[in-house]
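Here it is, the structure, as C-alpha cells.
Complex shown without one protein chain; remaining protein chains in place.
By written order: A and B. Residues from 1 in each chain.
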Amino acid sequence: MKQVVRYLPLLLLAIAWELAARFELVSTTALPPLSDVIRAWIDLLKDGDLVSNGLSSLYRAFAGLGLAILVGATLGIVMAWWKPANVLLSPLVEMFYPLPKSALIPVTVIWLGYGDGSKILLIFLGCMLPVTIGAFNGARSSEQALVWSARSMGANRLRMLWDVVVPSAMPEMLNGVRTALALSFILLVSSELIVAQKGFGYLIGSLGANGSYDAMYAVVLTVAFLGFAADRIYLVITKRTLAWRE
Amino acid sequence: MARVTQIMPADAPGGLPEKAARLVYWLFGAFTRVFSIVLLLAAWEILARSGTFTHFQLPAFSEVVERIGSDAWSGDLWINTALTLYRALTAFAICAVFGVIIGMAMSRSAIANWFFDPIISVGFPMPKIAFLPVVILWLGVYDVSKITIIVIDAIFPVIAATVIAIQGVERELIWSARNMGANNRELLTQIVLPAASPQIMTGLQVALPLSLIVAVVAEMLMGGYGLGGAMMTASRFANSTGVFAGIVEIAVVGYCLVKVMALIRRRLLIWHQESNEPTTA
Partner (left out) sequence: MRFMKLALAGVCALGLFATGSARSAEPVKIRMSWVAPIANWGSIILEKKDLAQHMGKSYTLESIHYQGTPQTIAAIANNELEVASLAYSSLAIAIENAGLDDIRVIADEFQDGVPGYYSGQYYVRKDSGINKVEDLKGKVIGTNGGGSAIDVAIRAMLHKHGLEEKRDYTMLEGPLPAMPAMLLEKKVDLIPVVLPFSFNPKLREDGKVLFEQRDILGVTQMIMLTARKSFIDKHRAAMVDFMEDMLRIVHWYLDPKNHDEVAKIASKITKAPPERFGWLFTKADTYRDPNLIPNLEALQRNVEVTRELGFVKKKLDIAKYADLSLVKDAAKRLK
C-alpha cells in the first residue's frame, strides 16, 4: 500500500496521458493513448524483440558507463590533486563537454567504424564528463582542515589522497555518477538511432520511421523504466556507501 | 595559473625587466592553458594532410577555419550562434530558477517530494527527444517548442543536485543555527542555501552544457537556423568541411559558456574554501 501511494504521481501522469489522447487534445497519430502503448509493449515482449534488442543495448550502456566512471573519477581526482594534469586536461574536458556527442559521430566513425565500438565510445565520452566534473569539484572542496590535520599527522601525499581527498570527493562524485547513469540511457538511444542492427535505439528509430508510434513509445517507456530501476538501485548503494557521513 | 602570476611579480624588482618578466610569464601561462588544444589541432592538420583519409572523411583544420571565416564574413555564423545561444540560455535560466525551487520544495515538503521524486527518477533517464513530435504539435515548430524540449531535458540535473545538496548540509550546522534561534526561513536562506550552493552550482554546471547540447540536437532534428540546423544541412549535402566547422563552432561556444560558468562559480562561492588556494587560506 505504501508503495502504491509512493508511485501515485506516476499513475496520475499516466491517466493524464490517456485522457489527453482519448479526448484528442493532441493528435493520436503523434501521441497514441497509453493503453495502446501498453498493448504494443505486451506484443513486443511476446515477440521477444524487446528482450533481444534490450540485451545488446544494455551491454553497450554498461560497457560505456563502466569505463566512464573508472576513467572519469580518476581523471577528476588527479586533476584536482595535481596541477599539471589540470592545466593539460581541463581545456580538453571543457571543450568536449558541451559538444553534442552525436555531433562527434563523423569523427568517431573514422576510428572505430559504425559498430559497437563507436557507440560505446560515445556513451563513454558523454558519461565521463559529469563524473570528472563531480570528482574534480568534490576533491577540490575537500576540507582544508582535514588535509592539514592529515598532513600534520605525517601522512604522505598518496595516503592523503586515498584517505582524505577521495572520501570527501565521494558525495559530489556519486551525484555525477547518477547524472551519468541517466545520461547513459539517453546517449545509448541516440547513438543507436543513427546506425544500428539491434538495440532499443534501433527499435525506436525503425518503428518511428514507419509511424508505429504506439510501439515506439512502448520502447521509450521501457528505457525510462530501466533507467528508473537503475537509478533506484544506485540510490540504495549510494546510501550504503555514504553511511559513514552520518 | 592565475595564482602563480600573482606571486611572480611580487618577487621581481620594479621597472622594465619586471614588466617584461610579467609579459613572458603571462604568455607562458596563456600558452600552457591552450597547449593541449593546440596539440590536438596540430595532430588533426597533420593527419588530414598526410593522405590517410579522404577529404570527405577528414577535411584539414585550415580548411575548416577558412569555412568558419567565410561564414563569419557572410554573417550566417553570428545569426546561427545568436539563435542557438538564445534558445539554450533562455531554457537554462528557466531550468536554474525552477530546478532550484522544485529541489528546495522537495527537501522542505513531504508532499512535493512525494509528487516529484518518482517523476524525476523515471523522467531523468528517459530519451525525451522521442517526444519531440508531440511537443511540435502542441507548441509549434518555432522557438517555444525548442526551448520547452531543452527545459524538459536540462532541468533534471538541477533538481537532483539541489536535493542532494540540501540533504548533504551538515546537521551540526542546522542544529547550531536552530540553537541560536534561527527560524525556518532564516535557516533556509542563511544556512541551508549557502551551504548547499557549491553542489547546486555543480548541478547548474551540468545543466548549462546540456542545454546547449539539446538545443543543437533539437535544431538538427527540426532544421532552420541555428548552429545545429546549419550542421545538419551541411551533413545532408555531404559537406564535411561544414560538418567539422559546426563541431568547432559548437565546441568554441560551449567552451566559452563553461568558462563563464566557472568564473561565476568562483565569484559566487568566494567565501567557500574551494575558491581559496591553500596559500591564501
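The definition used in the following text is that a contact is a pair of C-beta atoms (placed from the backbone, for glycine too) under 8 Å apart; a residue touches a chain by one contact, two chains touch by 3 or more.
All values derive from a computational prediction rather than experimental measurement.
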Sole residue of A:S52, A:T74 or A:Q197 that reaches the chain not shown, by the stated touch rule: A:Q197
Option from B:A48, B:A96, B:V122 or B:I136 whose C-beta touches the chain left out: B:I136
Absent-chain interface as seen on chain A, which is shown: 27, 29-30, 40, 43-44, 47, 105-106, 109-110, 113-114, 193-197, 202, 205-215
Positions on chain B contacted by the hidden chain, ascending: 54-57, 133, 136-137, 140-141, 221-224, 232-233, 235-240
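Here is the rule we go by: only the chains that are shown with their structure count from here on.
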Chain A residues within the chain B interface of the complex: 5-10, 13, 26-27, 30-31, 87-89, 91-92, 94-104, 106-107, 110, 130, 133-134, 137, 140-141, 143-144, 171-172, 175-176, 178-179, 181-186, 189-190, 201, 204, 208, 213, 216-217, 220-221, 223-228, 230-232, 245
Residues of chain B touching chain A in the complex: 1, 32-37, 40, 53, 57-58, 114-116, 118-119, 121-131, 133-134, 136-138, 156-157, 160-161, 164, 168, 198-199, 202-203, 205-206, 208-209, 212-213, 216-217, 220, 228, 231, 235, 240, 243-244, 246-247, 250-251, 253-255, 257-259, 272-274, 276, 278, 281
